[in-house]
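A single protein chain has been omitted; all remaining protein chains appear in their positions.
Up next, chain A:
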Amino acid sequence: MASIDIKGVKKVYSGTVTAIHNLDLSIPDGQLVVLVGPSGCGKSTLLRMIAGLESITDGTIAIDGAVVNAKEPAERDIAMVFQNYALYPHMTVRGNLEYGLKNRGTPRDEIDRRVAEAARILEIEPFLDRRPRQLSGGQRQRVAMGRAIVRQPKAFLFDEPLSNLDAKLRGQMRIEIKRLQRNLATTSVYVTHDQLEAMTLADQLVVMNGGRIEQVGAPISIYERPETLFVAGFIGSPPMNLMPMDGALGAQAFASLDLPSGTDVVGIRPDSLVVSQPQTPSASFSGTVELVEPVGGESHVHMRLAGSSDIMIISVPGRTEIVEGAPMTVYAKAGDLHPFNHQTGKRTDTPAANP
C-alpha cells in the first residue's frame, strides 16, 4: 500500500512525438484512480510508465515516496492486469498464480496459503489445475486478477481489463473489482476509455486528452462541473449538448440570461432540459423532433433546432408521448447551463462568480 506521485513527467517517442506533456498527478494511498480518455490520449502510456514498461523521458514517478524511474518493473512492487490477461498459456491456473511468488523466493507454505486465499476470494478454486485456454473470458479475467492479488503489491495497475468481455460480464466484473479494491484497500490505477466504467469505479477520476490532464476530481463533481469543453463533451452519456452562441439562435435563446463575459459556447446536459417552462430564469429552444430513441427507463429525443442544422439531445424519463416530426420547445434553467469559451476551451464562470 502506497501513494504514487507523478511530477513533471514527460514521454517523447523517437525524439519528436510527445505522448505526455509535463504531467503532475498524485494518487493517494488506498484509492482507486481511473485514467479515462479517448484512444491515443496517453493514459496507457502513463500506466506503463508507472509499471516500468516504458522509460520516462523527463520528470519523476515515486511509489511510496521512493523515486522509481531507474527501477525495473519487478523492483517496483506493483502488479498489473492486462487487457488480454497475459496469462502464461503453458502453466496451469495455479502455476500462473504462483509464478510471481516463486520468482521472489516466497516460502512454499506461504505461497500455498496466498494462492488458496486468492482462489477463494475470486471463486476460481475449481479451475486451479486447468490451463488458461480451458477457461472462459470471465474466468481468465479472474485468474489475471488473482495473479495480481497473491503478490500483495503496493499498487494494482489495470490496463483496460474489461474491454474483452461482453457487456453483461463487464458490468458484473466492474462491481467485483470495486468490491475487491475496497476490501484490500490497495492503491489502484485503472485505465479505460469507457466513461461509464470510469464514472462507476473511480474514487478519483482523471480525464486525459492529448497527453495532458484535463480535469481531476470525484466522478460526480466532474460530471456536475466539467472544467473544460473536452471534459464536458467526453463525460456523460448521451453527451452534453454544446450550443454555440454566435448566430441568431444563441442571441435569442440566451438573451435574457446573464452569462459571464467571454462565453461563446453553452453546454446543457440532456437531462437538464425540460418540456415545461420553469419558474426561474431559463433558456428556451424550439425545433422539430427528428428521432426518438427509447432506451428503457428513459428516452432520448433528438431535436433539430429551428433555423439551424444543430441537433439537441433531450433525455426524458420513461416512455414518451413525443412523436417524430412534431414541433417541440424545451427549457433549461440558468443554473444548469455550463458556459465555455471555445478559444481557451475552459469554463468562463469562475467558482467565485457562481456560488
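The rule is short, and it goes like this: a contact is a pair of C-beta atoms (placed from the backbone, for glycine too) under 8 Å apart; a residue touches a chain by one contact, two chains touch by 3 or more; residues count from 1.
One rule holds for everything that comes next: contacts and distances are computed from a predicted model.
A single chain of the complex does not appear, and UniProt lists its protein name as "sn-glycerol-3-phosphate transport system permease protein UgpA", one of "Peptidase M16", "3-hydroxyacyl-CoA dehydrogenase", "sn-glycerol-3-phosphate transport system permease protein UgpA" or "Cytochrome bc1 complex cytochrome b subunit".
Although one chain is not drawn, the whole complex shows that of A:S26, A:T60 or A:N103 it is A:N103 that touches it. Contact with the chain that does not appear here is found for just one residue of A:P73, A:G137 or A:G345, A:P73. Taking the complete complex into account, residues 51-53, 72-74, 78-80, 82-84, 86, 88-90, 99-100, 103-104, 131, 133, 147, 151 of chain A touch the chain not shown.
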